[in-house]
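Here the complex is missing a single protein chain, while all its other protein chains stay put.
Chain lettering (A, B and C) follows the sequence in which the chains are written, and residue indices restart at 1 in each chain.
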Amino acid sequence: MKSKGFMRIFVIAIALFFLTAAPLAAKDKIVIGQAISLSGPQAAGVDISGGKIYELWVHEVNKEGGIFVKEYGKKLPVELKRYDDKTDIGTMTNLLERLILEDKVDFVFPPWGTAFLFAAAPIANKYGYILIGGPGGALKLKELNVPYFFQVLNFSETQGPTLAEIFKEVGVKSVAVAYRGDLHGIEYGSAMVPDFKKRGIEVKLNKSYPPDIKDLSPILKEAQSLGVDAFAAACYPPGGFLFTGQSIELGINFKAFFLTVLPFSPNAYRDNLGVNVVEGVMGGGAWNAKSSPGAKDLVDKFVALFKVEPDYWGGLFYWSSLQHFRKAIEKAGSLDQKKIRDIMANEKFETALGPFWYDKDRYFVNHPGEIGQWQKGVFEVIDPGAKRTAPPLYPKPAWPKKK
Amino acid sequence: MPILEGMRVTKHFGGLAAVSNVDFHVEQGEVFGLIGPNGAGKTTLFNLISAVLSPKSGTIKFKGVDITGFKPYKICRMGVARTFQTVKVFPNMPVFQNVILGSYFGTLPRMSSRDASEKALEILEFVGLSRVKDTPAGDLTLANQKRLEVARAMATHPDLLLLDEIMAGLNPTEVAEAMEMVIRIHNRGITLIMIEHVMKAVMRLCDRIMVLHHGQKIAEGTPREIADSEKVIKVYLGEKSRA
Amino acid sequence: MIVTVLDILIAGLLMGGIYALIAVGLSLQYGVARVLNIAHGEFIMLGAFITWSLYTAFGIVPLVSLAISSPLVFTIGFILYKTLFTRLRISSPSVAMFEGKSMLACFGLLFMIQNIAILSWGAEIKGYSYLAFPVNILGAKFAANRLITLGFAVVFGSAFYLFLSRTRIGKAIRAAAQDAVAAGLMGINISWVLALCFGLGALMAGIGGTLISMSYQIQPTMGLEYTMIALIVLVVGGLGSIPGSFVGGFLLGLVGSIVTYVQPGLALVAYYVIFMLLLLAKPTGILGR
Partner (left out) sequence: MHIPTSNYKKRVALGVLFILLIVMVTSPLYAPRYTVILLTSIFMFIVLTVSWTVFSGPTGYVSLAPAAFFGVGVYASALLGFVFPLPVVILLGGISSSCLAVIVGALTLRLRGIYFVMFTFGLVELLLHFILWWEVNITGTTGRVVPTVGNTTVYYLMLGVLVIVILTAYLLNRSRYGLALQSIGECEEAAAHTGVHVTAMKISTFALSAFFMGAAGAIMATRWTYIDPRIAFNPVLSFLPVLMAIFGGTGQLYGPVIGAALFTYLEEFLITRFPYYYMLIFGFIMVFAILYLPEGLVGMIQKLWKRIGGAKHADS
């Protein structure tokens, strides 16, 4: 091992030589790099959840002239430098390191999706770059204790019990669970089932399906024949559309209909299928314009720039995490990642969703909501307790007959 | 003990009996002719010997060993080499490499590449292809490609060489050269079985001849006996007897 | 019990209809024009997106919009063959060489078409609901739009088969399929016929895309899955045999439906197991030559 140690010192010596030799370039802007899926299967997911929030934040920050950094005594505008990782994890890891090492960006934004977050977290951490998690997340991420990684989005750990609680409250007696054959599906599937059982709700069906299957009617028909009150599926958009579309086509109605990833998207789900069609559908989330004044402000800004409403699951989470991140930079007064990281890990700041802080595992916990339900075109938060913006609608109205 | 023996060799393609119950034997050092009209089963018999096809019934013995069912490469390594009716060379490989392949994988145990290339050059000299040794085999004339096939077969250092119509499609001078080469091969002590339609060559070169017709052996004997045999003439020339 | 059997049977046929249609298209492109079109799925995607635009922007009902989308996709296929593949065909010494090269060229096309689709329609998932109501058949319920899809797949499939076996152009195409060179000698303008076949193959893909867009959501990356299924059906039915692809499509649909009922996880595994067993046992497929 000694020779490797020597080589590393030798390399740092060389690097320092080059760094000090070059005059400290006058800093005129903050460059944030992001390797994200602009093509390939995940591109649709990027578009539905989270992708635009980063663009909006940069747009709004630059409207105010940039972020004030005491070290440079002025506001620095922000530039977002994006690369397409083609939904390929190998390309993503290369491009992320290229942004850090070659393009020498100041900060990095996260790639899309759980598996990609898994790969990106240790790499960013290795180079001492803060990585605020975007869409995606799983219990397994906790096993990687990487100090520079902050998990923002909520997932099965908190949404499972809340959904079970809602089902118990409205009197659901039996449920059918279907889950996609991947990490997301398994974690949600295995989280929801024990939560239902703890509350005396009978799980009559618990089946996995392959991610790119073309026909899910067998599962729906089996659930219908079992006469369950509720149907809960841990799915991604393709599976979500199939479950919804096929239950409409087959006239299969459950008293409660829950999909993890899809209902939260106003343009992909509500606008594609129609407000009265999605009435009563529950989904992972959740927030809406009523959650807080800051939330309303986010919706208005988002609609102004993109002419569509933001995603009502992670939108407010990521937006607030970036506000928190900005306040940490302003407090640190410099672009030094170590200093900013320490502030982020320990400080609480006022953000769009209200007070925002990370727990000791650097997990964001003050979620604006866990489960949402479409009621008259609004994605109401129906969690029991203070966060609720409207009582759960149960039983769900039948799918409207539409010629 | 004959170098090659066939007992009741039979092969059917669908209903047609391509080769049925043929017994034959070839002595060491002999030039054995195999003649008969088209479709008589000559090439099928060759394919049975070299294991391109496996016989329906009957056995084939080489040097007393029953080789029915062996894989072609194994039979080659035991000392049986052949050429093909439709010539099969390695077109994009230079002539030299076509031949050296034989010496690498033939009967002789592990040959060093130096010995192998020496042997290949010697054989190329023997068949008269030395000056085109670097030309891709595909660019050769038909006659030269047939010689190349013989050279490749010789390079495997065989004891028995099956020649399948090496004179077909050649002009008179090329036929003469081919006959002269066969004699020189024979003088090296290699047993030969020749399928040939060029009667002049068969009559002059062969020690014994077997005649096949509709898959059956109808005659066997010295060239003189075969030339005079009523049955053979009838098969070849129909009713009218040859002058 | 009967209902479940009926369920599986009809669900299988519904899927099979789409599979048959896209497989017939590919079988035409490969069987006749000797182009193993890896970008076949991209033509399906084009058909789907054109139908989506016509329906959401101008309210033209999918089956009517076929009259616009099909000729469009056909022309793209025809021109592509005339320019790119004809040149490739001329410059390749052997058919095997041409098959290899055209397959790789199709891979390039796949990238290009997908990128153009993302640029013009964006990457997000799109969809529309049309005839999305249940129809009751002997006690089992099925979606109307899927039944229409099956109906259209059968109509187009058989109409196309009649076209091939009855009309003069159809005979010319089949002759070209047997032996392009010989057909050429018989006075058939080969490069025109082959381009026609490639265009017709693309047309079938476009129709397949329209029918798929009626029951599923669409996105620019949807193509490759359907190309894989078409390839499987091609082998199951027998390479280059149009009726083979038609039968193979329904067969695969049925198998998929049965396996999905028993163990949904294994549906796609089953496809590939059949595909590979058939390749080993009978490469020429059920009705292959």
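The rule is short, and it goes like this: contacts are C-beta pairs under 8 Å (C-beta built on N, C-alpha and C of every residue); 3 or more make two chains touch, one makes a residue touch a chain.
What you see is a predicted model; the values in this text were computed from it and never measured.
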Can you pull out the displayed chains that the omitted chain is in contact with?
A, B, C
May I ask which residue of A:Asp47, A:Glu60, A:Asp84 or A:Glu249 touches the chain that does not appear here?
A:Asp84
Only one of C:Ile8, C:Leu21, C:Met45 or C:Ala105 touches the unshown chain, namely C:Ala105
Applying the definition given at the start, please give the residues of chain A touching the unseen chain.
4, 7, 10-11, 14, 38-39, 82-84, 86, 88-91, 93-95, 97-98, 100-102, 114-115, 118-119, 121-123, 140, 143-144, 181-183, 185-186, 190, 208, 210-211
Which residue numbers on chain B touch the omitted chain?
50, 52, 71-73, 76-77, 81-82, 84, 88-94, 96-97, 100-102, 104-107, 113, 116-117, 134, 152-153, 155-156
So that we can see where the missing chain sits, which residues of chain C does it touch?
36, 84, 87-88, 91, 96, 99-101, 103-105, 107-112, 114-116, 118-119, 224, 228, 231-232, 235, 239, 265-266, 268-269, 272-273, 275-276, 279-280, 283
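Heads up, the rule we're going with is that only the chains that are shown with their structure count from here on.
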Please classify the inter-chain touch graph. Allowed labels: line, ring, star, complete, other.
other
Round to the nearest whole Å and give the separation of the Cα centres of chain A and chain C.
37
Averaging C-alpha coordinates per chain, one finds the centres of chain B and chain C separated by a number of Å equal to 51
Roughly how far is chain A from chain B, going centre to centre by Cα mean, in whole Å?
76
Give every residue of chain A touching chain C within the complex, in rising order.
38-41, 43-44, 46-48, 181, 207-210, 212-219, 221, 237-238, 241-242, 245-246, 248-251, 267-268, 272-274, 277, 401-403
So, in the complex, the side of chain C touching chain A is made of residues 7-8, 11, 15, 114-115, 118, 122-129, 131-134, 141-146, 215-217, 219-221, 225, 256-257, 260-261, 264-265, 267-268
